[in-house]
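Every protein chain except one is present and positioned as in the full complex.
Chains: A, B and C, in written order; residue numbering restarts at 1 for each.
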Amino acid sequence: MTISVQDPSAFYRALCRIRSFEETVLENFPKGVFFGTTHTYIGQEANAVGVLAHCQPQDIVFSNHRCHGHFLAYGGDPHALFAELMGKSTGVCGGRGGSQHLQWKNFYSNGIQGGITPVATGMALAERLQGHSPVVFTFIGDGTLGEGALYESLNLASLWHAPVLFVLENNRIAQTTPVDIAVAGNMAARFSAFGIPAQELDSSDVLEIYPLAGKLVDEVRETQTPRALILHTCRFGPHSKGDDTRSEEAIERMKTQRDPLHLQAARVNDEQSIQIRSEISAEIAAAFQAALADPFPVIHAVAGSSI
Amino acid sequence: MTISVQDPSAFYRALCRIRSFEETVLENFPKGVFFGTTHTYIGQEANAVGVLAHCQPQDIVFSNHRCHGHFLAYGGDPHALFAELMGKSTGVCGGRGGSQHLQWKNFYSNGIQGGITPVATGMALAERLQGHSPVVFTFIGDGTLGEGALYESLNLASLWHAPVLFVLENNRIAQTTPVDIAVAGNMAARFSAFGIPAQELDSSDVLEIYPLAGKLVDEVRETQTPRALILHTCRFGPHSKGDDTRSEEAIERMKTQRDPLHLQAARVNDEQSIQIRSEISAEIAAAFQAALADPFPVIHAVAGSSI
Amino acid sequence: MTTVLESLNHALHTAMQADPGVYLLGEDLLDPYGGAFKVARGLSTAFPDRVLTSPISEAGLVGLASGMALRGLRPVVEIMFGDFLTLSADQLINHAAKFRWMYNDRVRVPLVVRTPMGGRRGYGPTHSQSLEKHFLGTPGLRVLAPCDLGDPGLLLRQAILEDDPVLFIENKLLYLCRIPSGKDLADLELTTLNPDSAAAPGLDAQTYAPAYTLRMRGAPPARLTLVAYGYMAHLARQAMVQLAYENEIFTELVILTQLAPFTIQPVLDSVQQTGRVLAIEEGSLSMGWGAEIVARVAAALGPRLLASQRLAALDSAIPASGPLEAETLPDTAAIIQAAKKMV
Partner (left out) sequence: MTTVLESLNHALHTAMQADPGVYLLGEDLLDPYGGAFKVARGLSTAFPDRVLTSPISEAGLVGLASGMALRGLRPVVEIMFGDFLTLSADQLINHAAKFRWMYNDRVRVPLVVRTPMGGRRGYGPTHSQSLEKHFLGTPGLRVLAPCDLGDPGLLLRQAILEDDPVLFIENKLLYLCRIPSGKDLADLELTTLNPDSAAAPGLDAQTYAPAYTLRMRGAPPARLTLVAYGYMAHLARQAMVQLAYENEIFTELVILTQLAPFTIQPVLDSVQQTGRVLAIEEGSLSMGWGAEIVARVAAALGPRLLASQRLAALDSAIPASGPLEAETLPDTAAIIQAAKKMV
């Protein structure tokens, strides 16, 4: 979804949509309306919005377990996403995938850490080989730096000129594991060691993320070679639901200092921001209610459960 | 096997032993006395000899498919190694392992690229946790930089302070694949990105390799943290047998300029060097003949081949 | 009454207490979190130096633990979800399980890899599978699965004491099952066998891996043998009781805790009487554990095997949506239905 930086309210709206969606998820999980688990994006909204504002129709997004924000920033329908979490037939994948396994247009996600990176690399290569000039946005977290498949992908992407933008969202924690006990050495060096230029930014401000992402997206598109964007960010919520082991103060501090919605709200006049919030609120509530009312999928075609 | 640099003939002897062993292997393979395949170490002898001269009894060596040179430099018995290649009961592993799968004292090898690195890391960690101060020498080739398991190991070794010396033998080719089409970016950076200091040396001279290895071995032993040693080297022979796709001229050039035996012979007087070569020749010939005469293993205990 | 989870957790405490060589490695193990399914709870507090919470590196972790095992320690690795075991496949199959045999029996690998399998929680296609079938039949690898009878913790402790690698398959829903008391089982006759488990090349016989046979107390001769393990054994026990009381179909239930290598004897003992066998598992049907059960029974009994069937998950991925998932996985009703068809 292409957003212009000229219009701060469009960014604000996109940030609010993710926030509101995720809050609705967390609020309603205890009511038993969703299946499985969820990983919310609260606090990281500016990454998805700032980066995917550069996503063109021919581009591809491959996301991970924390995919709601990416999906919505890509232009995904909140109703279909709610429905997917509820296991409804109207869900993004008809209820088969659930929270972590989405596919819509050129958007994909999978719940196996690291495993998506070679797949995304292959997509990028295939598109380039077919004469397109796409950018394949691939989102990973800091914890995913532990997986070997990532490095195989970096090597292959570099050698074979796969137009991938690796977006590393370093929220400094993986489930409950702080980054400093899980990631040795230097993050940017892990990309540059494979010949992939990497840039870092420590910000929750969509207006800082947007231009840097744009620069790298342009480089990927023009050179059809990979780049890495490392976004140091903050996860406000639990890993999934109620499993946050960090101190309340630390979280409060992050919320005060690093809320992408606050930062962007300051650029929109009060009246407008109230208006946007209430519109988004209504949109998300309506999507949620609609999904609730949707039917469950019918019995799926069966092959041999018993022989 | 600890060798002192004071004694150039000891180094020469060790180099010759490997060379003579490997030449005997290649010469006799067509006669059908060996099973499977083999990966000879001709041209790279100075790596094993220069590095493993620092190996103390409590230290551990984990080697790969190209393990004969490492095994012999470690002090392994040429007779047992021949016998292993011949599938004899007197072989290093009683004929079960064959050329790539050796285990003797603290020496291990396995034929799956990359897979040995986490295992070696765990050994190092276990030894350190049990209050020893070992060095675990882990040999990999340039091609093995393609495997993800390696990077998981580097991260773990760095985070958990595993006293591993990763020895990367860059012979600039993996089977038939030149390094420049298989390894992107920078080799040393692939280690340092994980917080593992790496040093490089482009030499076939055991007297250059020995001191640099010694420095790193000391660092590993003292700090009980990992280091990497990157040795740019030359493989004179085929990958296994008769599968060399490089030009004859290129190989001849290497042989003239980079033969570790020539380099070391110059430091031993002629008479002595002739003497050493003939002693080694006799030793290896005797080992080969003895292995030939050894029996095959007896039927192994059998469990359920048919139910 | 203890749950399976408590029993396993307690066993880890006991094992780490008893032997300073026991280490626990895995993702997100530290208290207060104590691992995704809480089997590790309290351990990092009690043994801070021996609980190694790790990066997300399933292959590296299993390989590293094999190395520790080769050098005198007794590591226990927790793989957060059994679905991720695929990432350790090479380390398990081409390293840990092979070392002893290929190194001519001169090394041992006292490694335990524990992992929760199973669905029914709506976690979707990559977090709900029962993938153990892909690892059964790996030479040199013992595979154990606790059930809610006997002492699941003891099974784990014995696995840790063993000198060969063990894959220890837990089930997410089994965790919360309570281990029934004698009184709970009053309607049932329970025979516990501790078969001299098939020693295979590269593996010694193991000491504690019981097989259980359950019958309805005082019932007429059973006409069908159910065979199950793990959480399915729990469901099969329910089905057995229901079949008896509601349908007057009497069955015997054989529960195995050692899936590979294993001896079929306890199953044979029962099928020799009943003539019919139904193998029940949560993994997908094709090439599952049940195939091995049926094949061994068929080989042993020939025409005396009157009927054999398997009940398993559909041969499809496991959907996140509750109603779809429920259709995909076998439950008590499905067992009852399958049993009814067979007698």
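The rule is simple: contacts are C-beta pairs under 8 Å (C-beta built on N, C-alpha and C of every residue); 3 or more make two chains touch, one makes a residue touch a chain.
Here the structure is a predicted model, which is why all the values come from computation and not from measurement.
K.L.:
Looking at B:183, B:198, B:263 or B:287, which residue reaches the missing chain?
P.N.:
If we include the chain that is not displayed, B:183 is the one touching it.
K.L.:
Going by the contact rule already stated, which one of C:107, C:241 or C:298 would touch the omitted chain in the full complex?
P.N.:
Only one listed residue reaches the unshown chain, and that is C:298.
K.L.:
Pick out which of A:22, A:127 or A:259 touches the chain that's been left out of the picture.
P.N.:
Per the contact definition at the top, the residue touching the missing chain is A:127.
K.L.:
Kindly state which of the options C:30, C:102 or C:188 is in contact with the chain not pictured.
P.N.:
If we include the chain that is not displayed, C:102 is the one touching it.
K.L.:
Pick out which of B:45, B:147 or B:219 touches the chain that's been left out of the picture.
P.N.:
Residue touching the chain left out of view: B:147.
K.L.:
Quickly run down the residues of subunit C that touch the omitted chain.
P.N.:
Interface residues of subunit C facing the absent chain: 83-84, 86-87, 89-90, 92-94, 98, 101-102, 124-126, 131, 133-140, 200-202, 260-261, 284-295, 297-299, 302-310, 314-317, 319.
K.L.:
Suppose we count only contacts with the excluded chain; which residues of subunit B make the list?
P.N.:
Output for subunit B: 34-37, 84, 87-88, 91, 94-101, 110-114, 143-148, 174-177, 181-183, 243, 245, 296-297, 299-300, 302-307.
K.L.:
Under the stated touch rule, tell me which residues of subunit A contact the chain that is not displayed.
P.N.:
Subunit A touches the chain not shown through residues 60, 93-94, 96-97, 101, 103, 108, 110, 112, 115-127, 129-130, 148-149, 152-153, 155-156, 159-160, 300-304, 307.
Methods note: only the chains that are shown with their structure count from here on.
K.L.:
Centroid from C-alpha atoms only, then distance subunit A to subunit B, rounded to Å. What do you get?
P.N.:
Between these chains, centre-to-centre, one finds 45 Å.
K.L.:
Using mean CA coordinates as chain centres, what's the gap between subunit B and subunit C in Å?
P.N.:
41
K.L.:
What is the distance in Å between the mean C-alpha positions of subunit A and subunit C?
P.N.:
Roughly 36 Å separates the two chain centres.
K.L.:
Which parts of subunit A, given as residue numbers and ranges, touch two or more other chains?
P.N.:
145-148, 181-183, in rising order.
K.L.:
Pull out every residue in subunit C that's touching 2 or more other chains.
P.N.:
If we look for residues of subunit C contacting two or more partner chains, we find 54-55, 57, 59-60.
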